[in-house]
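If you scroll down you'll find the structure; I have some questions about it.
A single protein chain has been removed from this complex, and every other one stays in its place.
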């Protein structure tokens, strides 16, 4: 999105009179997204920027602007070379990365942060905006695995996602000849496929001992938790206590 | 989206003065989406409804409203039971279905139909709106596989997607007790996982003989095609001839 | 088997003076098998018809004829098109379906029903002939899985078997051109392969927690049960109580 | 089958006035089957004994009796220990062995030998009874694989089947304590599973290059052959020439 | 190693004034290795010969020479035919066999025997040299699996390793024509690959229940043991008691 797109689209968002704004951008430092950040910062609406590795460079700026942020280090750039910008190739790549980010718990962290903000807004307390850079330590310390090998495989899947980012940056911005960058992108996309498989295997382990954790919301939006497949979700006490503490 | 949501959001879309509108709804027959359809129909803007199986029931209505439509029969409902409405579970399910719909060629059909509309609009000719119900025959007749077993596996993945839809409807709307519906949803989600694997296998077969087709757009938006991994995309002659015919 | 075959072969069976007759036919409504049913019905010998989906249509007739029946809805027709009527192809298809029906518990239900009849006959009580239509609900409610995801995968395998039946009927009786039916049969046989794999996976889960149930007969024909691999089978108390109740 | 069973059942078979008799027995040297062989030998009806490894010991006797024979060395004994004589376990074991024997081409050899006999009988020429001991050399020299690694994997699957036989004989007839024989049978059944997977992989390789051979019979019973999936079967010239030579 | 190599190299080893000598040879009966055995026998240094199947033939000789021995029956000969003596092919074969011998516990037995000798030497007691022929019974009785199916799969992997040896001997020393031995070696190497996979699967089972046993040495060389992944290794009491008994 360039600056003009932003100028055209963003005002309409504010017309909805939002309580909370979530702005997702792979690179919030370039002009269009920078413009968005300015406007969010000045709007007085609690706002969170969700981004990947390039977002880390403007961390201080985000803090000065009073914006919350969730930066996912392991959310890799696609292999953005003409040869691979086929809609099918891209959808498959995204399918693999979605699986990795979901199973390793990145999505869990993201939605729970948003959940907390919504909870604050609903209860009238002032929302504490997240300031998170999600890296492999968060997968290790915050994911929901019962089996330690499941967790090890999930961490591995996440590390692979970071590796993909590294290779695709090389392939897209450093190598100039197609003989050099095509094998690199193809390799990165193969790693995406195997990372998804590894993440899936982590989840399967939890199924094998019927310890897979699910956290659906209740109809009223409360955070619930269930482990054994055949049992009902219950209120997630641990999470609620955390919310009250704040 | 209910009717009020539509009344609030849709006018802002028209403020962009769009050349083309694509409306995606899993069930365009209920009140909110019906309201959208009315407004699209009256707007004079060329509009396409993308939907899944429930959309088939209002095919005649869509035609009367002068709306284009692409109805994907094998895009299944998620297991929308509380126990499974965990954001992670849902993301994984979607990841699997994305992979199936991408690899089997459903996404190819969808984006090429949109491509054609954009082409018409850009060249000033009047756009012919698609009237498509995508079922297993389209996978068989329109997909890009060179190896017939790859195609057979892709068709199988698509058939499985249809089966998931069937089971989840039973689980969500027919069975009342959790002892009955939980195993069904769990089963449907297992099928989603194995359907994604089967689709992936179909794609791997094409890699094994270096016959995997990719169709990236050129920078100018032209439809290109490439097969051998190390070669460059070329203009997709066959597709262009089709466009000229119209 | 046509009527003449039946007239020639069946009398010889009766010469053995059997206590029980089990008649297996994929479609017991056509003339040959219908002739068999008549003869069984008139013979006075307790008789059970085992069939698949087409057998369901003559359920009432079977009841009137005083015949027991076990109709397995998920026992699919092979892809009976010339191109696939290769003995090797057929053996592989059967191998896959045997694995699905064995692991999901269909064979368990069948042999236990026969076991009960033999028990009645041996103890001189009058045999209660089975009247069973085995569908996915029976897999859900009667199978021996300890892990609920193992059961979900088994149910999935069974659902796939039903899907195969559906596709092969389309391929064998509806589509006329080989360009249309070959991909469908090939697809159905791919599903058979993956259904077998899914069933196998269900069984593996039980191995992983050493909870796989085996039910060998004792030398005297008693029904025994064992779970932990290294332990000996014991009398299956639950099953015996059921037998005594009748 | 013991001798009395034979005395009761076999005469009824002769009442059909058969042109050809095929007698299948895992061990044709023990009393019941020996009785059968005598009767077949004296009947004047062309007869073929199909057996596995134990049959090899009576090869000379079979020749003296004027019986044809097909002895399949790699058709292993099941793990016939009480703990494993569960109908489900046995069906799964058989499913795996069927897959191995079908894919490696053992079934092809068997049915073609029978085909040739039927051809002779139909054309009024005197049938030349087969005298075959099928071992790994036959898999190597007679199987239909185009890809040499597919053949290597098929041979491997067959070798594993022979290994299973060896282990199960140890487990069933040598080891006395359950602590010793249970792990051996469990191991043999695991090998059966992986042998089936290996055979399947061999077949998949042929699918990947669309070179999988199928040999359906025509309606008139002629032997046909096809390779490319989408093409029709043709008369198997090579096979017919062989038939004429005899 | 021929006799001259031995004459040149071995004296230098003795110059180190070793406390213990371990001599590894695939076939210790031929001249070079026989020369080594003589010299070890006469050296007075406690010596152990590690060998595979051919070593079994000289068991008595080894005992007379006062040499310890560990003969691993399931350590197969590579497919030593020119076509396969590619360094990459050989490294892959070895990689597979290492995995099998490690996971099935062969390496455990070997290093614990050496550990015991070192312990004796360190504590000044006279070392009891091992006299071991490791076959499938040792895998069954001495391996560290908690799950009985993991053990069954490990035994299966070991049995496959023995089968490889058998096939490669046939391929290397019996068959003369490349048309005959190439498929056999290729088959043996495929079995090596699948045996490694089977062994790996055995280990995965233990991970799934977090019961995988690891036995690292302490810095001081003590034998320790750990099971749960996140816990620390402890002194291996059982093993130490065994050592004290001697």
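First chain written, first letter: the chains are A, B, C, D and E, and each begins at residue 1.
We take it that a residue touches a chain if its C-beta (ideal position, glycine included) is under 8 Å from a C-beta of that chain, and two chains touch if they have at least 3 such contacts.
On a predicted model such as this, the values are computed, not experimentally measured, just so you know.
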Neighbouring shown chains of the undisplayed chain, as defined at the top: A, B, D, E
Residue among A:151, A:203 or A:224 touching the omitted chain: A:151
For chain D, residues in touch with the removed chain: 147-149, 152, 205, 208-209
Footprint left on chain A by the chain that the document does not show: 136, 140, 148-149, 151-153, 155-156, 159-160, 163, 167, 180, 182-184, 186-191, 194, 197-198
For chain E, the residues touching the chain missing from this view: 8-9, 12, 15-16, 82-89, 91-92, 94-96, 98-99, 101-103, 105, 107-108, 111, 178-179, 182, 186, 193, 196, 200, 203, 214-218, 226, 229-230, 232-233
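Keep this in mind: only the chains that are shown with their structure count from here on.
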Furthest chain, CA centroid comparison against chain A: D
Chain B and chain E, separation of their C-alpha mean positions in angstrom: 57
Distance from the mean Cα position of chain C to that of chain A, given in whole angstrom: 48
Inter-centroid spacing, chain D versus chain C (mean Cα positions, whole Å): 24
Multi-partner residues of chain B (each touching 2 or more other chains): 148-149, 152, 182, 186
Chain-chain contacts as defined at top: A-B, A-C, A-E, B-C, B-D, C-D, C-E, D-E
